[in-house]
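Please read through the structure below; I'll follow up with questions.
Only one protein chain is missing from this complex, and each of the others stays in its spot.
Then we have chain A:
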Amino acid sequence: MTAAIKPRTMKMALVGDINVGKTSLARMFIDGTFQARYQASVGLHFHTKTLRDPSVTIQLWDTAGTERYRSLLPHYTRDAVCAVLVYDISSRDSFDNVRSYWLDFVESHAIPNMVKFLVGNKADVDTREVSDYEAQMFATNHDTFFMETSAKFGTNVDNLFTEAAKAVIKAIPETQFENGGIRLEDLHRKHDRRCCLAHA
């Protein structure tokens, strides 16, 4: 019977400073590849992946960390049920920016009960500048989940998104966000007649 039920769709947003590995995390999660060549994201990348356990389809909105696209961020992260705040464990600045900017940012544009996940990426590098203890303490104090990952070797990547999905299922009932995406229909709800035809 369960096979007939459509997996719940949930929107997750990856945010964080430039060059902390958001796109690499997304790619490793989606198709298991890693690209050493760095290329700044333009605007936004969008990915989806369906997990078996828990049975969910994750819509991953991989945002650009560049300052140039900051004004678009609230637009992209709107209605996300989970924010993945990524920093680079070998960059003190990227962690400080999570504390001073990114956490406030997601909280001010979040839906109620949004799940927050603090992620220290590049766990494979030797030049650590942020200890896992410090990050864990920060996460605990701000009601945020925490995990260290390595997008390069795939360490904890699947685990991260599975845990995030489980946390979302626990924290947010499905009915609140059936579409899983943004609600453009808000603009003309009264007369929306044909648009729904195109919904999957």
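The rule is short, and it goes like this: a contact is a pair of C-beta atoms (placed from the backbone, for glycine too) under 8 Å apart; a residue touches a chain by one contact, two chains touch by 3 or more; residues count from 1.
Heads up, the rule we're going with is that contacts and distances are computed from a predicted model.
Only one chain is not pictured, and the protein name UniProt records for it, out of "Mannose-1-phosphate guanyltransferase alpha-A", "Large ribosomal subunit protein bL17m", "Transport protein particle component" or "Rho-GAP domain-containing protein", is "Rho-GAP domain-containing protein". Of the listed residues A:T23, A:S90, A:N121 or A:T149, the one in contact with the hidden chain in the full complex is A:T23.
Touch with the chain that is not drawn comes from one residue among A:Q39, A:T127 or A:N141, which is A:Q39. Residues touching the missing chain, restricted to chain A, are 23, 27, 33, 35, 39, 41-48, 59, 71-72, 74-76, 179, 181-182, 184, 186-188, 190-195, 198-200 (touch as defined at the top).
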